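I have a structure here, written as structure tokens, and I will follow up with some questions on it.
Left out: one protein chain. Kept in place: all the others.
Note that the chains take the letters A, B and C in the order they are written out, and that residue 1 is the start of every chain.
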Amino acid sequence: MSPLNMPGRNGLLALIATIMVLPLMLPNAFYFDIVILIGLNSIVCIGLNLLIGYAGQISLGHAGFFGIGAYFSAILTSTYGWPATAAMVVGAVVVGLLSFIIARPIMKLQGHYLAMGTLGLGVIITIVLTQESDLTGGPDGMPVPGFSIFGWEPYGETVWYWIIAAVLVATVWLSLNLIASPVGRALRAVHGSEIAAETLGVNVVKYKVLVFVLSAIIASLAGSLFAHYTGFITPDTSGFIHSIQLVTMVVLGGMASTFGAVAGAAILTILPQLLTVFHDYEHLVFGAVLIGTMIFMRRGLVPTLADLFNGRQK
Amino acid sequence: MSADFLQFLFSGITVGATYALVGLGFSIIYNASHVINFAQGEFVMLGGMATVFFYGAGLPMPLAMAMAVAMTIFIGMALEKFAVEPAKGASIVTLIIITIGASIFLRGLAEVLWGRNFHSLPPISGSDPINIGGALVLPQSLWVVGGTIVIVITLAWFFNRTMTGKAMVASASNPLAARLVGINLKFILLLSFALSAMLGSIAGILIAPISLAYPGVGIMLGLKGFCAAILGGMGNPMGAVLAGLIVGISEALTAGYISSAYKDAVAFIIILAVLFLRPNGLFSTGGTERV
Amino acid sequence: MTLLRVENLSRSFGGIKAIDDLSLTIRPGPIHSIIGPNGAGKTTLFNLISGIYKPGGGRIVLEDADITGHAIWRLAELGLARTFQNLQIFFNMSAIENVMVGMHLKSDSRFITSLFRTPGIVKGDQDKREEAIRLLEFVDLGDYLDADTDSMPYGALKRLEIARALATQPRIIMLDEPAAGLNPAETVAIDGLIQKISENGITVILVEHDMRLVMGVSEHIFVLEGGRMLAEGTVADIRNNPDVVAAYLGESGRDR
Partner (left out) sequence: MKPGLFRHLTIAAAAITMAVGVSNSDAKAADPIKIGSFLAVTGGASFLGDPEKKTLEMYVNKINADGGVIGRKLELILYDDQGNPANTVPFVKRLINDDKVDILLAGSTTGSTMAAIPFVEKAGIPFISFGGAGVITSPVKKWVFKTPHTDTLAVQKIFTDMKARGISKVGLLSGSGGFDKSCRKQVQTLAPGSGMTVVADETHGKGDTDMTPQITKIKGTAGVQAFMYCGFGAATSIVAKNYKQLGASMPHYQTHGSASKSFIKNAEGGAEGVRLPAAALVVVDALPASHPQKKVAGAYKAMYESKTGDSISSFGGHAYDGLMIAVEAIKRAGSTDKAKVLAEIEKTSNFIGADGIYNLSASDHLGLDEASFVMVEVRNGDWKMLK
């Protein structure tokens, strides 16, 4: 059994090829910066897509976990002089525990109540990060020292490019594996019909908790990387607006599609940069694009295009 | 001590009344369409901003207010027509993103029309505070509270006594049956957005002299109003009003007695606590899934 | 010998007693049917047995184990499977994946092995896929293996739910109106399928309105009315029971 014989293999190979070729086409560090942000957003969105797209549970608060990861890395490395890797792991563990504790009650909620619950959680996290200013620097944020692993300190956009690319490929690979496994089928079954899944022996609560915790930890790890890469973080990284951006990336790219999450992240990271040409009209155009896409490509970009490509009508 | 308490209470009731109006808007639209309209807070912003500018353009205040309300209602109806109706039958997440897209769009519109800066609006009847039991209350606060009471009573009358209002209630509880008896659901949907936009814009006009008007003013107000709507049990308008007041008063008391830093968290802590204990909201009776 | 025993079961909704002090016994082997007019409590009874509703009183005993109030997913482990009156297909998955979910309890559902797609997972999935093909062919859906469920006809989806329930390798399968909405030819096919399931040693409990189907396949029939047992017995017993005739045909029936 070849390890390459896996679901989504072609997509993964295409992604790797793109990553290999892309540096040749990026004129300067500014463009690398955008691509790195795409990568980081993609990683979070792949995790979030497991929750929203596959398990069918919405979260409007995932930036909160991203923010906790970022701040744990920032505070532990800068204020307490911890090694970056240890800080990152501790952040992920804390997020794992927090999300595990909160998952049971929150995953009992349905539809709009779940949206409200997760939104509230995210807002509370942002407020804590904003108000505990002795630790976090308050609303104006705090600087973060560079990343280091085994004494090596990656510096510069090109090095970070390859780091984020490697993490992204690994995340895509793991996500594709998970979706195609019995666990992945159980998750999708939860989305399809909780009652039916349950009568077939799927412990629905367990899987909801699992996927919630998993997506939260992925967000936390990406948050840590973001903090070290960008060098300066503010509570906005954990804010409602960021949570919304993440969900929008997932939905825009296409729910229940790992590559959709990547595509969505890419579009929504690049779009605001392109829209700066509209100056004052930036938000107006962005809102209109969002509404238009959701109306005309309801299932998201990648699934809609895939259907067109396969000549199917829906 | 008691004067302080009264001061906090009045402050809380004033803000709470705004949350109540926004929450009411959420509930009305939810009832008619099962859509959570995340652009609700933007109606509040539009009401305040538009009044500032109509007034600044030289219109007399009452006319400026009326124009602002009319303009917001028109925008609300356009939102329904061009963003919500075409997305009929889409999933909850998709609809949430559409309305969030609409809120970004409306904020962008306000930025283009009126700029991104803060603006103040003179209070309706002066700014000399009134002493009530040692607490100083602004006349504008009384306008906010009074306005909310009038609106709530009018709405109660509308839903219970008029044909159109009853039709809205009927189509909320059973759309199929409502259609069978000849109620025009499309019209009801449009009406619900118009009504919500009206509520939002009135809230925005009333609160603007207290909170200033700027494009971002609707974000937090919208979220708190959503809190109120959920707390009251989604689609339960009177529950939303009550919950809005509860949230506002809790906030003011927290700021006064515990910590002003965590004032904004209060609404969300309450909502999480309530959702964990009663997953369908504070004032809901709950239902069972039918298989 | 009893396989499943319901003892003094009660459940009410908003003051109305849907199931009222009901007791019944299911023997291993034969096809049992539950009939009764609309609102008699048939589906409520299914929902109580399969753990979806919590009973207000009484017990449910599977063999000698009290399963009252068990988590729903544990009942699958104990050999209880069901289908639904309103289709509960996983429309976000293909037909064969639907069936493979039914084998969840026999799959390697460890998180780590799934993430890294170990050879065990790959091998397991291959076996499960083959088994699922057999089951789909068993319910005559061999043409729909990788079909999108949202493009399959209604009758096929009904059979898909049965295949999915069978995938759990149940001892008891509860079928909630499997013939509802089917045309006569499809109903005949379901009739044959139910018999085939029974022949495989699985105890069938059937809720059905199609009297021809019920009378044709059942060995034991329970008649519910107002959440209570109106009558039970063989097909002949029920046919000749005046209470049943009255309940089904109204007062005019009794006069005849």
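Going forward, contacts are C-beta pairs under 8 Å (C-beta built on N, C-alpha and C of every residue); 3 or more make two chains touch, one makes a residue touch a chain.
Please read these numbers as outputs of a predicted model, since none were measured by experiment.
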Field: Visible chains in contact with the missing one
entry: A, B
- line: Sole touch to the unshown chain from B:Pro175, B:Gly256 or B:Pro279: residue B:Gly256
Statement: Of A:Thr130, A:Ser175, A:Ser224 or A:Ser243, the residue that touches the missing chain is A:Thr130
Field: Selected from A:Tyr161, A:Phe259 or A:Phe286 as touching the chain missing from the view
entry: A:Tyr161
Message: If the hidden chain were put back, which residues of chain A would touch it?
response: 16, 20, 23-24, 26-33, 130-131, 133, 138-141, 143, 156-159, 161-162, 230-232, 234, 236-237
- line: Across the whole complex, the chain not displayed is touched by chain B residues 4, 7-8, 11, 15, 111, 115-118, 120, 122, 127, 129, 136, 138, 210-212, 214, 216-217, 220, 252, 255-256, 260-261, 263-264
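Just so it is clear, only the chains that are shown with their structure count from here on.
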Query: Based on the averaged CA atom positions, which chain is farthest from chain A?
result: C
Field: Intercentroid distance (Cα basis), chain C paired with chain B, Å
entry: 48
Message: Report the inter-centroid distance (CA atoms only) between chain A and chain B in whole Å.
response: 31
Message: If a residue has to touch 2 or more other chains to count, which residues of chain C qualify?
response: 52, 84, 88
Task: Would you give the residues of chain B that are in contact with at least 2 other chains, written as numbers and ranges?
output: 291
Task: Give every residue of chain B touching chain A within the complex, in rising order.
output: 30, 36, 82-83, 86-87, 90-94, 96-98, 100-109, 111-112, 219, 223, 226-227, 230, 234, 261-262, 264-265, 267-269, 271-272, 275-276, 279-281, 289, 291
Message: Considering only the defined contacts, which chain C positions touch chain A in the complex?
response: 50, 52, 71-73, 75-77, 81-82, 84, 88-93, 97, 100-105, 107-111, 113-117, 119, 121-125, 128, 161, 164-165, 167-168
Contact set on chain A toward chain C in their complex: 1, 3, 6, 56, 174, 177-178, 180-186, 188-189, 191-193, 195-204, 210, 256
